[in-house]
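Excluded from the complex is one protein chain; the other protein chains are retained at their positions.
After this line comes chain A, so read on.
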Amino acid sequence: MTDKLYKAPDSVGIVKTQYYTFAEPPDEILLDCGKKLGPITVAYETYGTLSPKKDNAILLLHALSGDAHAAGYHSANDKHPGWWDTMVGPEKAFDTSKYFVICSNFLGGCKGTTGPNCIDTSTGKEYGVTFPMVTIADMVKVQKKLLDYLGIDSLLSIAGGSMGGMQALQWVIDYPDMVRSAMVIASTSRLSPQAIAFDEVARNAIVNDPNWKNGEYYGNSVPHHGLAIARMIGHITYLSDESMHQKFGRRLQSKDTYCYDFNSEFAVESYLHYQGDKFVDRFDANSYLYLTKAMDYFDLSSKFGSLNKAFEHIKSKMLVISFSSDWLFPPYQSKEIVKALMNNDKDVSYMEIFSSYGHDAFLLETDHLTQLVKSFLNHLIEV
């Protein structure tokens, strides 16, 4: 049956990543850091059909390790669907029989959109650390260019979890007239020092890997250990004390007794190693450096003077969702967003979903999220 997954009635089926290239010199885009970048290629996928009135478009914004492939399968033999396949498809939360859903890989990523692993046309070599520093706002600017290209000037909604939620906040600030509604899930208007600390340890693991070679490792051995450790740290922050108890306990992976050596024995160790190794095959270490830095720099309060000021001109109807056991982007950070929106008399709803999954809940609490998203979107369509 596994080879028929794409034929499930609630699957978008087989999909293909598409590419759009723009900002060819001399029309490069100006980044927040002051540098110019171009040409830029954006990888994106779309699901469903754009209505004749072009009023049913929804933009999905992925998190740190996500990509443009939000739903469906890339081939008939593909065993792994897109990262939000549980939420995107006919009759699902983002119902592709009603909505036109778009997802693109963000700037600085390594999944088809221009990032440090791409060739710098001016040198003919991969950018590596010569890639300019990109911000969440730069990513949003590039997404806007893609929508212009697709001929979409109004979005029914945008939705993003974690780092995707940051982009959603940036969207409603930068393009208030274009976005009718936004869902900000397990996100924050700025990282806590604790979250920055974890990012820094992850970056340190990468840059101290002998294979990193100041970012010029393309064509040679990649900084495998560094990136794997970075991912292991990430995974610790995505889980919770409770979910680790439930998932692993103190179970040993393959033996009943301790070996009294330094090999990995506990189930939780095996899990982290597995996640770390798997990640290295699909992610670029330099990209990880740039993207975590983009998250660390994101701070709406300091950029606008205060969070209240940041949200002054928002026109979108907002839905903010947090998860009770998320200690990476804890519920209090979502409440700060909601409070600032309410201080501005904005149209905002807030829900804290009770969950033991930690930060990962935004990808796992499908039933809760489906109900919420459906309720939220249905009303928009009716109006």
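The working rule: a contact is a pair of C-beta atoms (placed from the backbone, for glycine too) under 8 Å apart; a residue touches a chain by one contact, two chains touch by 3 or more; residues count from 1.
As a working rule, contacts and distances are computed from a predicted model.
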Worksheet item: Given the options "Spermidine/putrescine transport system permease protein", "(Fe-S)-binding protein", "Methionine biosynthesis protein MetW" or "SigE family RNA polymerase sigma factor", which would UniProt use as the protein name of the unshown chain?
Response: "Methionine biosynthesis protein MetW"
Worksheet item: With respect to the chain omitted from the figure, which of A:A8, A:I29, A:M244 or A:M351 is a touching residue?
Response: A:M351
Response to the item:
Hidden partner sits against chain A at residues 317, 319, 335, 338-339, 342-343, 345, 347-354, 368, 371-372, 374-376, 378-380, 382-383
